[in-house]
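A single protein chain has been omitted from the complex, and every remaining protein chain is retained in its original position.
Labels run A and B following the written order; every chain starts at residue 1.
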Amino acid sequence: MRRLVRPAAALLLLALARDAPAWNSEPPADFGRVVLSNFTAKAGMAPAQFDHWRHRARHTCRVCHVDVGFAMAIRETKVSASTNQSGFHCGACHNGQVSHAGKPIFAACESSPKKAEEARCKRCHAMGDPAQRRKDFEAFAADLPRKGRSGEVDWEEAEARGRIRLLDYIEGVSIPRTAIKMDKDVTIASQGWMTDVRFSHKKHAVWNGCEVCHPEIFPNGPGAGRRSMQQISAGESCGACHGKVAFSLGDCRRCHVKAVE
Amino acid sequence: MRRIWFAMLFAALLPAVAHAQQASGKKRRPLPPEFGRVVLDKGLDKGPVAPVVFDHWLHRAKYTCRLCHVDIGFAMTPNGTNIKASDNAAGFFCGACHNGKTLAGGKKVFESCGGAGSADKGATCLRCHSLGKNVKPEHDFATFTRGLPRGRFGNGVDWEKAEEMGLIKPVDFLEGISIPRKSLTAQKDFALSPRLPGMPEITFSHAKHTVWNGCELCHPEIFSAVKKGQVKYTMSEIFDGKYCGVCHVNVAFPLQDCQRCHVKPVQ
Partner (left out) sequence: MHRPYVTIVAVVLAALAWLATSSTRPLGPSMALAEVPAPAKTSARDGWRKEFEEVCARTQDAMTLSTSELRSLVERCDILKPALEALGGSEGKVYVKRLLACRNLYAYVLESRQVQ
């Protein structure tokens, strides 16, 4: 019997390890971190580190992922110094001209940076000190509502309370359109023992519009985007955001809403 | 024994992380100069010249869709035309204009697939056969589109508005190839009702489409229904490149711009 303990434990570890990132919340300062390294090695730079939390308090998901055109999978966008300098990707705002809170946003990517400018490169192209990052995050999230065991920010609540005001428009990049009103809630029937999922279009559309999800993440047609929890935790369907940037899947009750009696 | 444990744990975690990162989400949106790019690689993937990269934006600013896709006879799908160097050299397809003689903007259009390539060590060939090669295009996208009205997605240019303002004047007739025709009598605009309740109605404008396409480009090859309501178009088919998607996925304004078609709010 004892001989089976170790192999059983190994199997359990294997099962858990497979889905670890999506289910368990990382420290909130590290949650939503994206490392951009398609071309950095060749350019002799450290990979660029992007923390979602810094931007998501200021902009809707839509403005970056639709208007500016960032992909939602790692290594897909192919951001490079030349695209940034041409005013695309990060360069849509990080160009020394677009201002935020009265100050111009630092320009990304210099062709031949002078010694004095290297500090600017390091704002993104640096592994960074995890302790410093945590300090920055705590300062940033000081008056934002927190939730869950790991103390992640409740962005929805933060917006409802008016602590954050998200910009849905970038001058020179966004072109305004009349919003399509889609307030329908969709009930996704659970196939197991869990209660059904109540998906709110209204809540999602406020930050995403239509284009972030349709049709690439959720193809059109009833039941077309249906995925199992296994697939979701691997990054498909709801997992495109949830577990990577939006609240992780361990928070079951946020989607598997208690059935109305 | 402990080392084996660590090795197993490491092996177990690695694919999980890699898998989560590779799962497909929203793909990268093509950059404005890349939108409308067609790669022609039939018979070229192993040959001496690289596959052809054709960016629609320059040609669409100068010519109507009809001129190339009806009069000259290009297909509406990549590799569908089955162009050969001999066709071009004989004055068909690309060679209809790219013959070293036809003028465009006062300048002679460079010869494609003729003797020019051998004269300048293949530099002319590289202008089109550029897949995987770092070729600097003759016309810079940013410079060319600078004064044009901005559009959402796609090339970032509102081509419709650009024509209205007279900033572009697409040519619709090529001497020796186009047939002199009478002016067009277009069908009326009509509304299409979406299947999803709550989505605004679609207003389809024949007038806007026929100005650039004529009739034969769409009928009956793309739209074969003879009676309204005979064929039900679904968004999934359209996103897949059928019907409206033949153009509005890769060359005309892309389907992400929902409100350009879904205009009328449901009363």
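The working rule: a contact is a pair of C-beta atoms (placed from the backbone, for glycine too) under 8 Å apart; a residue touches a chain by one contact, two chains touch by 3 or more.
Everything numeric in this text was worked out from a predicted model, so none of it was measured.
For the chain excluded from display, the touched partners among the shown chains of the whole complex are B. Touching the chain that is not shown, out of B:Asp41, B:Asp87 or B:Glu237: B:Asp87 (per the contact rule at the top).
Only one of B:Gly114, B:Pro170 or B:Gly214 touches the chain withheld from this view, namely B:Gly214.
Considering the complete assembly, chain B touches the hidden chain via residues 70-73, 82, 84, 86-87, 90, 92-93, 179-185, 187, 214-216, 219-221, 224, 226-227.
The rule we apply is simple: only the chains that are shown with their structure count from here on.
Averaged Cα coordinates give chain A a centre that lies 31 Å from the centre of chain B. If you check the complex, the residues on chain B that touch chain A are 5, 8-9, 12-13, 15-17, 19-29, 31-32, 142, 150-152, 198-200, 234-236, 239, 255-259, 262, 265. On chain A, the positions that touch chain B within their shared complex are 10, 13-14, 17-22, 65-66, 69-78, 83, 86, 88, 175, 177-178, 180-184, 210-213, 215-217, 219-221, 224, 233-236, 239-241, 243-244.
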